[in-house]
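Let me begin by presenting the structure, written as structure tokens, before commenting on it.
What you see is the complex with one protein chain gone and the rest in place.
Residue numbering begins at 1 within each chain, and the chains themselves are lettered A and B in the order written.
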Amino acid sequence: MVTKEKSADTKARAPSVEVVPPGDPRDRGGPAQPMFMVRDLKKHFPVRGGALNRTVAKVLAVDGVSFEVVKGETLGIVGESGCGKSTLARLLMHLIDITDGELIFDGEEVGVRNGIAMRDFRKAAQMVFQDSYSSLNPRLPVEDSIAYGPRVHGMSKKEAKNLARELLGKVGLRPEVFGPRYPHELSGGQKQRVNIARALAMSPRLVILDEAVSALDKSVEAQVLNLLRHLKRHFNLTYVFISHDLNVVQYISDRVLVMYLGEVVEIGPVDEIYAKPKHPYTRALLKSRLSMDPDERMDEAPITGDPPNPINPPSGCRFHTRCQFAETLCKTVAPKLPEGARPSDHVTACHMYNQTAGHSLFGKVPPAFETPVAEPASSARVAAKA
Amino acid sequence: MTDNAYVARVENLEVKFVSRESTTKAVNGVSFTLKEGEVLSIIGESGSGKSVSMRALMRLLPSKAKIGGEVEVNGKDVLKMSGRELTRMRGKEVSMIFQEPMTALDPVYTVGDQIAETVMRHEGVSKEEGLKRALELLEFVRVPSAERRLKAYPFELSGGLRQRAMIAMALSCRPSLLLADEPTTALDATVQIQVLILLRKLQKEMGMGVIFVTHDLGVAAQIADKVAVMYAGRIVEMGPVRDLLRNPLHPYTQGMLASTVHGQDRNTDIEAIPGSPPDMRNEIRGCAFAPRCKHATELCRTTEPPETSPGEGRAVRCHLVSGMTGAEQDAPAYA
Partner (left out) sequence: MSNATTSVPSGLDAGGLDQLSPDVRSYWQMVGFRLRHDPVTLFFGAVILFVILAAIFAPLIAPKDPTLTSMIDRLKPIGYKDYLLGTDELGRDMTSRLIWGARSSLLMGLMPVVFALLIGGALGVIAGYVGGKTNMVIMRIMDVFYAFPSILLAVAISGAMGGGMLNGLISLTIVFIPPMCRIAETATTQVRGLDFVEAARATGGGTGSIIVTHILGNVLAPVFVYASGMVSVSILLASGLSFLGLGVAPPTPDWGLMLSTLRQAIYMNPIVCALPGVAILITSLSFNMVSDGLRQAMDVKL
């Protein structure tokens, strides 16, 4: 199945989005078929209230999201709290019912009668959760938590346990030491490694990481990120990496999707988005990153205000309330992502980039950064010192 | 101010949490000083004792905590204060802002009432006067349409506005010392920078001392004058923010900087610090960082490194540094 990889220093992981993993027997649709296609996905949560417990409003948690996940890539999803990225993760995993839209896994639709069987989908797609406290059953030794999935799918007790121990080794935990331990004995980073092992136990092809490193301390975060990169190659995985941390997303992703209030505002290859962000929201997000240089202090916030409440999102473009380029057009007409864009294209849902929309700044949008993007951190200098 | 110019002075602080099963030495000999109008950022990972050290300044610790050492605020010994003196000090001379304002604000009162109540309690003014001050304060922390927000309940505000309301409440009595416990960690990136800039401006305007606890080096770089790095209950390195972040001396600080994801090359591993922090329930011998340090020697594993001062206003606890600068130097604290 999985061939043992040669060494860690194989340089050639070209960050190209057209990369297709070499022959995987589980592959059905062929290299050109996206691993996951999401079409016009919607999730509306009713807000109940009043004496009769009627639906008085709807939270548009995810509202018409479409994108593709190419085989073998890491798609980063960024956005602030309330933008619907965690709901999106659960929708992708089919853990909550979708209100509307289609999910197509390797050519087969998920959650319909003649689509992919739920049992097969549950093996092929796995999820790693954020909160390391509640993500493991406190009453089970961690190896039993890992072995649970394979047991459900009919593996014998002994086999499942062996697999669990093998995976513990793969995620950097000595199996004989950590296997029989209970979660309360492990540190946050160690628990997160167990979570990863549990997802891998199903030999998935797609792993959805929902803020998987956000709760960890920085030094541990780096360890887990390195581990995730190695595992991806080792097990031939495709990642959907959801995070609010722009630096982490930049490091781990091949392509990035930016969400704002339940909608996709921009999607494209990571380097293009980080160097030349188009959407004013993406620009503000990137400018809000804190520099580690005390001489680069900001005196003016890139944008003011908080993200609005998703219960009653603003009309037209949902970002117009905070956008410095907003015009009357933006308040009334909702911009859309251009149709027919390929995964390697850098596209945005903003009137300023749509010739037919009629925004006065079309073709005249000032660049996001006056100076080129900051050099890769002071880490090199620090390392040299040490 | 009194004869000594320090807003806060902590000398050899020790905090132990004692329970039936174990004793956790959360803070182990921490010393620092804070001058008027100075911003000290305490950086550390979870469990490093940074929050506990700060809370000791207000004696806001559970009863099972045993505090030792000296803690002075405005020249007064906090550890010897009576309950009444403590209450008077809290909120008036020293106030605190938290990571999650929802837990610090009372959900059943309006924001205006809560701020007014604090002003009334400490300054003995009328309710009317208190509400007037509350409005001023909300405008002071740049809450848009402050008049309307005065009558809002905490749950009706967004995260950023709640944090501003809490800052307004904390500043209502013009404290000389503000303790901030990761106040921007739970905020979104675009809101975090707004609150940081606001805090910096308010601090300058009011000239108060601030102790800002965070795990994020970027936040410290934005706000701090000096930085103390904590590891396993000790300050391992302290110095002016520029020197410390540009030229870190302790291997832990260096490791923290290197492992913070910050535009590294995507095709190489990040330089992570291996292993995890020690369990504070166990006795630690030698340098607490030695098991994770790539430079560790036999000396590090057996003897705790003394504090040395390798430069103006700097202090490090590392055998490597003391070896380089000469251990005999053994300078006292930083002026």
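Note that contacts are C-beta pairs under 8 Å (C-beta built on N, C-alpha and C of every residue); 3 or more make two chains touch, one makes a residue touch a chain.
From a predicted model like this one, the values you see are computed outputs, not experimental measurements.
Undergrad: Out of A:Pro34, A:Gly79, A:Gly172 or A:Pro310, which residue would touch the omitted chain in the full complex?
TA: A:Gly172
Undergrad: With respect to the chain omitted from the figure, which of B:Glu11, B:Asp269 or B:Glu304 is a touching residue?
TA: Here the residue in touch with the unshown chain is B:Asp269.
Undergrad: May I ask which residue of A:Val65, A:Leu103, A:Met127 or A:Leu246 touches the chain that does not appear here?
TA: A:Met127
Undergrad: Mind listing the subunit A residues that contact the chain we can't see here?
TA: Residues in contact with the chain left out: 1-4, 8, 90, 93, 95, 118-119, 122-123, 126-127, 129-131, 133-141, 145, 148-149, 152-153, 163, 165-166, 169-175, 177, 180-182, 184-185, 187, 189-190, 193, 195, 198-199, 201-203, 223, 226-227, 230.
The rule we apply is simple: only the chains that are shown with their structure count from here on.
Undergrad: I'd like to verify one number: the distance from the centre of subunit A to the centre of subunit B, where each centre is the average of its C-alpha atoms, in whole angstrom.
TA: 32
Undergrad: Within their complex, state which residues of subunit A touch subunit B.
TA: 8, 11, 13, 15, 80-81, 187-190, 217-223, 225-226, 229, 244-248, 250-252, 270, 284-285, 288-307, 309, 373-379, 382-383, 385-386
Undergrad: So in the complex, which bits of subunit B are touching subunit A?
TA: It comes out as residues 45-46, 144, 158-161, 188-194, 196-197, 200, 215-219, 221-222, 224, 241-242, 245-248, 251, 254-267, 269-274, 276-277, 294-295.
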